[in-house]
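Excluded from the complex is one protein chain; the other protein chains are retained at their positions.
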Amino acid sequence: MAEKETLLRVINLRKHFPITGGFLGRQVAAVKAVDGVSFEIERGETLGLVGESGCGKSTTGRVILQLYRPTAGQVLFEDADLTKMSAEALRRLRPKMQMIFQDPYASLNPRHPVGKIVGEPLMIHGLMQGKALQDRVAELLELVGLNAAYVRRFPHEFSGGQRQRIGIARALSLNPSFIVCDEPISALDVSIQAQVVNLLQDLQAQLGLTYLFIAHDLSMVRHISRRIAVMYLGKIVELADRQTLFDEPLHPYTQSLISAVPVPNPKLERRRQRIILEGEVPSPINPPKGCVFHPRCPVAIDKCSRVEPQYQQVRPQHFVACHLVEPA
Amino acid sequence: MATREPPPPQAADSLLDVERSFGQRLAYAGRFLWRDRSGMIGLVLFLVVVAAALFAPQISPYNPLAQNLRDSKIPPAWYQGGSLDYLFGTDNLGRDIFSRIIYGTRVSLTVGFFGVLIAGTLGLVLGAIAGYVGGRVDSIIVGGVNMVLSLPYLLFVVFIASILGRSLINVILIFGITDAPIFARVTRGEVLRIRESGYIESAISVGARSGRIIFDHILPNLIGPLITLATFEMSRMIFYEAGLGFLGLSVPPTVPSWGNMLAAGRKYLTSSPWIATFPGLAIMFTSLGMNLLGDWLRDVLDPRLRRSRK
Amino acid sequence: MQRYLFSRLAQSLLILIGLLIIVFFMVRVTGDPASLMMSREASPESIAAFRHKMGFDRPLIVQFWDFLTHVVVGDFGNSLHFKTPALPLLLERLPATVELATIGLIMAMLIAIPLGLIGGFNPGSSIDSIGRGLALLGQSIPNFWLALILILFFAVKLRWFPSFGRDEFKSVILPAFVIGLPTMGQLVRMTRSAVLEIRGEDFVRTAHSKGLEPRVIYIKHVLRNVAVMLVSVIGVQYSYMLGGSIYIEAVFAWPGMGQLTEQAIGWRDFTLVQAIAVFGSVVVLAINLLTDVAYALIDPRIRYGD
Partner (left out) sequence: MAKVLEVKDLVTKFYTLDGVVHAVNGVSFDLDEGETLAIVGESGCGKSVTMLSLLGLIPSPPGKVERGNAFFSGGTGRCDLLQLAAPELRDVRGGQIGFVFQDPISSLNPILTVGEQIAESLTRHLGLTREQAHRRAIKLLEEVGIPEAAQRYDSYPHHFSGGMRQRVMIAIAISCSPSIIIADEPTTALDVTVQAQIVDLFKRLRDMIGMAIIWITHDLGVVAGLAERVLVMYGGRVAEVALVDDLYERPQHPYTHGLLGALPRIDTDGSRRLVSIDGTPPDLLIPLVRCPFAPRCAYAFERCWEEIPQLMPAGIQHQVACFYDIERGGPRSG
């Protein structure tokens, strides 16, 4: 086995979106979409990033790729800090890090044929043209399981799963080493989800890709990831390898999240005891003081509403932000 | 273990597997146009007006400026006292109304076309900058646009026209400038919509520069809504130009324009009503045609409609 | 709600200032206001004297400040034609225009909204075709021309209505109908598409799933939402009609602001035209503001929004 190498290091990343109001467009508040997030991704692994809607997981993915510039924090990709790079330097680095988008309907330009969509990244970076480009596009389409004869077709002629394959082919065209998969399957039907997940896994094995896999579906994240980070209201509350996270979840939110995931097994389902959380995720404009989870936490103590818990390593490679969990 | 049989040819699984030639696609568009008869009517009316403007010297039987006081106020051919020499009759100075109507298309289309060209260009630039740059620049442009659009439009056009005086250039400039905010607003809205769309984010993430994003992704997706808007606005300008002419504020009185003809005909309304009738009908049919055409274009050019098929 | 109204009020004030700037510089930048206002035959000396008398030889910024401070207190200067203050001349004409536009709007609404509603509930029916035809005609017929045709037919030939003036109640019928025609067309379209849109909403399906009577669903669920959508349209249309009054009042010799505008242009009375432009805009801004208030009152999303 090759030695473990850190490909991406995210340090205390924050992204606050200003809310402007009044007729002069003053900033009146901020959506704290990502509020102090740190983690590392090793080359060749898949890190799952899971959480409910509005927890900031997609924003985290976009800030890592600098599609949104962060409010604070660092993103070290192969030891280079992306947050300090000029637009041009970033542009030159883009081939190494790509993104697969959630919505296969919106992320493909409706007026471009498939051949152009898949070949565009190569044209942008001046890597190929003419016959070589055509051959590469055909190769990519077959790699993702599409008929290479479809190059002249337009996106609206394809089904959702096929469009997602087109999106994957486009992301792969530049031979990236790192791909952010932003809920790549949540818009797809179950039978198609499996196709896409299998394809992503095959491609990872074949091309040695590193994934940040963002999803709200805990069972799918568990299936594809080596390690999993759980987000809640802009913060990571727990991060561990998948076995540990599912066998011994330490954070009360992780525990309830796992218990809420339905299992397609009637006998087991009837026996399962659920931790049912009350209420819903509060607004990230005015997150609760102290621990952001405390208003819904079934085991919160007085301290939780006052002091923000430290995100720390409590077991080897197991990080938690909770007052009730003591480092072992 | 049973093996999978190849599907019989007639049972296509997906319409994707049905090969379509260019001719078939064209036929599909044709059927679409035919299904929407009113769009067809609009297109025909519009083409008639354009043809009249292009071939005015060939079509019109008389010089539209030639006065012939002996033949003044002759009613249309199908009225008593009318003659086939003057199909739509003559005006108070004995000029052939039919010829003047034909030549009037030139003024209307010139004002409409160049007015829309100026308004569209200005609006496109302003709207695109506002939508693409955003921030303070956006606030300023949006503020300006909202301001102009919340003013009583007609009153202002009349006010400006009365200051500037009568000339074709002035009329074109007035409409070109006062109408630009509408194009700016639509352009900005579309640019924002397109910019927020996934495919722009996708283009940025593969390293596209601004130039490619603007010219290859945003502009082509803007053209549909802008062409539709241009059709409606051109119709509106033709309409308002006639209105200005009616108040004596458009092109100089010697130019055969529908508005001028209306203004002149107003004086002879009771004695020779046809002088005012025909230019009004001409405006109506032109405007009708362009509105129908615009409605049809809106349906056809909207890729959102095509996308919703699935 | 209060914050919403406050911000709309502030917006209107900003627009007003911008408007004054446009009006002021329009007259001065495009040429020499003095020669604009004098007759073409005037001698250079008399133009110079007039220029000095009106203060056009002062620096622009001084003139603008002067203009602004006077306008704020309602002083638009003296009409060149009548040699009396412009504002009272306007105010005198305002009621006639308001009467015309209001009756025109009511006529348009009475005809258009039922047609739009029926069309929206029965798309493709014969009444829907009538409504859509009317919408198209409203958009396409030049109403200043239609005014002439109607006078010819109803006033001259049939003698049902007077052809001009504002002497009896019948006088208002023809001009009000004509001024309302484009609005009628717009309203039919808007009502129809609003009904079609609301009818397709999920909450209407919910109402059906509750087994409510169709009548109740139409009135309580569809019509109320359609009304919310129409309020803003009607406000815009009303201001639009005030602008359209220029033509219609001219044709019908209706003694309102529109006719005054046409006359003032003829007299080259630019103080008066300028006053009309500013005052008309203020009226329109006020209508827009009132529309927003009405909108906020009937739409709980704004009423209780933050």
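By letter and in written order, the chains are A, B and C; residue numbering begins at 1 in each of them.
Basically, a residue touches a chain if its C-beta (ideal position, glycine included) is under 8 Å from a C-beta of that chain, and two chains touch if they have at least 3 such contacts.
Here the structure is a predicted model, which is why all the values come from computation and not from measurement.
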item	value
Selected residue (touches chain absent from view) among A:Leu76, A:Leu93 or A:Leu277	A:Leu277
From C:Lys83, C:Arg159 or C:Lys210, residue that would touch the chain that is not displayed	C:Lys210
Absent-chain interface as seen on chain A, which is shown	52-53, 159, 161-162, 189-195, 197-198, 201, 216, 218-220, 222-224, 242, 246, 256-270, 272, 274, 276-278, 280-281
Missing-partner contacts on chain C, residue numbers	200-203, 205-213, 216, 220-221, 224-225, 228, 298-301, 304-305
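As a convention for this text, only the chains that are shown with their structure count from here on.
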item	value
Chain pair, most C-beta pairs within the contact cut-off	B-C
Middle chain, criterion being Cα centroid separation	B
For chain A paired with chain C, centre-to-centre distance based on mean C-alpha positions, whole Å	53
Centre-to-centre distance between chain B and chain A (centres being mean Cα positions), rounded to whole Å	47
Per-residue multi-chain contacts in chain C, two or more chains	11, 14
Set of chain A residues in contact with two or more other chains	none
Of chain C, residues touching chain B in the complex	11, 14-15, 18-19, 23, 26-27, 30-31, 36, 136-137, 139-142, 144-146, 148-149, 151-152, 156, 239-240, 242-244, 246-247, 250-251, 261-262, 265, 270, 273-274, 276-277, 280-281, 284-285, 288
Touch list for chain B against partner chain A, complex	14-16, 136, 139, 197-199, 201-209, 212, 217, 220-221, 303, 306-307, 309-310
Touch list for chain B against partner chain C, complex	143-144, 146-147, 150-156, 158-160, 162-164, 235, 239, 242-243, 246-247, 249, 262, 265-266, 269-270, 273, 276-277, 279-280, 283-285, 287-288, 291-292
